[in-house]
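Only one protein chain is missing; all other protein chains are in place.
Each chain gets a letter, A and B, in the order it is written, and its residues are counted from 1.
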Amino acid sequence: MTLSLFRRHRPERRNNMEIIIPILTAAVRSGTPILYATLGEIITEKAGILNLGLEGIMLVGAYTGFSVAYSSGSAWLGVGAAFLVGTLMGLIHAFICVTLKGNQVVSGLAITMFGTGASSLLGREFVGFTIPGLSRIPLPVLSDIPVIGPVFFNHDALIYSSYILVLFFCWFFTSTRPGLNLRAVGDNPRAADAMGISVTGTRYFYTLLGAGIVAVGGAYMSLAYTKMWGELMTAGRGWIAVALVIFAIWNPARAAFGAYLFGGVEAFQLRLQTAGTTIPTPVLMMLPYLMTIGVLLFISIKKGKGILFGAPASLGAPFFREERD
Amino acid sequence: MKLTIEPRLSSSWRLAVFIPLFSLAAALFSGGVFLYFMGVSPFQAYRAILTASLGDAYGLSETVVKAIPLTMTGIAVMLSFTMLIWNIGAEGQIFVGAIAATAVVRFFYTDSRPVMLIMMFLAAGAAGGIWAAIAGFMRAKWSVNEIITTLMLNYIAMNLLNYFVFGPWRDPSSLGFPMTPPFPDTARLPVFWGTRIHGGLILAIILPLLFWLVLKFTRWGYEIRVMGENPRAAGFAGMNYLRNVVLVMFISGAIAGIAGMCELSGLQGRLQHGFSGGYGFTAIIVAWLARLHPFAIVLVSFLMGILLVGGETLQIVMRLPLSSIMVLQGMILFFVLGGEFFRKYRIRSVKDDDAVPLQAAPSGEEK
Partner (left out) sequence: MNTEQPLVHMEGITKRFAGVTANFGINFEVRRGEVHALLGENGAGKSTLMNILYGLYRPDGGKIFISGKEISFSSPGDARKAGIGMVHQHFMLIQSQTVWENMILGLDGLPLVLPRREIRERILGISEQYGLQVDPDAYIWQLSIGEQQRVAILQMLFRQANILILDEPTAVLTPQECEHLFETVRQMTAEGHGIVFISHKLDEVMGLSSRVTILRRGKLAGTLDTSSTTKERLAELMVGKKMVFSIDKKELARGRPVLECSSLHALGDRGFPAVSGASISVHEHEILGIAGVAGNGQQELCEAMVGLRKAESGSVRVKGEDMTNRAPKDFIDRGVHYIPADRKGTGLVPNMKVSENSILKRYWKRPVSKGFFIKWNEVAAFAIKLVSQFSVSTPSVETPVRNLSGGNLQKLMLGRELSDDPAVVLAVHPTWGLDVAATCFVREQLLFHRERGGAVLLVSEDLDELISMSDRLAVMCKGEIMGVLERPADVPVESIGLMMAGTAISEKTFGGEGSQE
């Protein structure tokens, strides 16, 4: 009874909502791959490992998801496969950074290169193909709520999963034993080690898991966002995610905010393009990257040295138990 | 029998040379395995690479042509890496330099070749330098992570290029291809010996020499090395870290910009979409593989040139796309990273109840 009342929009509101709601909805869709990547990187960095290979992992995830979905007919199989392949790439990074104590920055770059090349190479036979991909599932009651309904609750299952993931991680970091251990390893590996937490094991686990989640973000692009494969289709989203982790101060809820903000910029830019604006396409395409710099600048100026408080203290440095003071 | 990992006290130069070579060999071996799985005989592939790049004069010259921008950009990257500033934006700085050089040709054309070239040179250097210095300034003043900013600037530069070559600067007679009209002769660098090797070669020889001298024998070079090794000690010695961050980034970007200009003016003769085949990123591998030593950069650039020329051949002859080279590059980096481990640490086996001491504890030793 009450629901039908909501459905009747008042005339004056119609125009504004008609413009804004689709953009917000697109913002959520567009921001989701970045959100996955950011969440994956947050848990990796919280363990103290810096993984700059996100762009490569996302591309590999996009390719794997697409090719498996295409061959098997099941998009979800594609998601699963993407996750697994992502963890494999995370394994390489973890091996180099944790066991071999290699330079984390260069290792991440190598993964980016490798992943970009591998995905282009393997994906060339799939260029231009389409798949049905993931379908939109409007949630029963929730999608009828004015404004919030269509924006958040009229999407595919991967987007809904991302909500759950954000909420889960918020709870996980503060209220669970493994979450506490994770934070300890990132903030003070020596203390964590002395208290019996396996620094090596923790770092391996979260690097792999994080990379898997990043790959799912990539898979989202080819399975749900465009439902196609194209070379270099992530267009730098992996790097934007790295910046977002800092902007989010390693907090999942803020990450969601940032990701949707980006999604919004991109959606806005796309709308402008299709609406036939005089602003040339390449200039519009610069917007997300300019925004990333802006966002990073903003947070760095505002927080100053305080940023270091949010960051896991041991980020980027290898851990070596028998090191003498 | 247990194994322990302990850091090496000293590393001989033998290790420093032998281990990267060994890593390279291991990488090529795995690359071979990879090629095999791609349906290509690794032996044929590697032989094709070597014959194409070194087998005849033409191949050799093409390798040099590829090595020139790699050397220059490699030096650019090396400079910033020495100070532990991760300039990942060399690609964007190359683009911006090229754009600036093209702008000079378009708007400030003169008949005098030396003047033309010098103006292009200066414009490219200034543009590349400023592009990098933006990131440097943000890092110096607000500790903004330069990896991300230089990368974002890459994408922005790429789009800037696209704007110009798809839009206002497009050659009307090019049938819609994204490129500018060809440069007039006065804007072209001379070529040598009937090959495509161009004037950039001079810079590719001078720059490594110059920076080797600077880093080793000048005060400023000493400052950069100290700042890279230990910024706190540098501050304590009165060095101005912040100012040097911006300065080094500027110079680094300027060299990359000039490399871009040379590619245009010496080789391609016009500005076009995707003119730089990822040199900015390859240069990072080069600099890292060369362990940031100027002379090694020349050598590694040459080796990388071999790989790139060979890659083009593989593409034509064996129908392997260029992205396979990227995969190979990534694998090389992995193996070199792994090899680093053996350079820094060594594995010892420790026997349990053996109490034979190696030596008496020296005096003054901590703990």
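Throughout what follows, a residue touches a chain if its C-beta (ideal position, glycine included) is under 8 Å from a C-beta of that chain, and two chains touch if they have at least 3 such contacts.
These numbers come from a predicted model, not from an experiment.
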| item | value |
| --- | --- |
| Where the missing chain makes contact, among the chains that are shown | A, B |
| Candidates A:167, A:195 or A:253 - the one touching the absent chain | A:195 |
| Option from A:127, A:142 or A:313 whose C-beta touches the chain left out | A:313 |
| Among B:109, B:236 or B:295, residue touching the chain not depicted | B:236 |
| Interface with the unshown chain - residue positions in chain A | 175-178, 180-181, 183-184, 187-188, 190-197, 304-306, 309, 313, 321-322, 324-325 |
| Absent-chain interface as seen on chain B, which is shown | 2, 6-10, 217-220, 222-223, 225-226, 229-230, 232-233, 235-238, 240, 350, 352-355, 357-367 |
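We adopt the following convention: only the chains that are shown with their structure count from here on.
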| item | value |
| --- | --- |
| CA centroid of chain A to CA centroid of chain B, Å | 29 |
| Complex interface listing, chain A residues touching chain B | 52, 56, 92, 96, 100-103, 105-107, 109-118, 120-121, 124, 231, 235-236, 239, 242-243, 246, 280-283, 285-286, 289-290, 292-293, 296-297, 300-301, 304-305, 307, 320, 322, 324-325 |
| Interface residues, chain B side, partner chain A - complex | 4-7, 86, 88, 138, 142-145, 147-149, 151-153, 155-156, 159-160, 162-163, 166-167, 281, 284-285, 288, 321, 323-331, 333-334, 337-338, 340-341, 344-345, 366-367 |
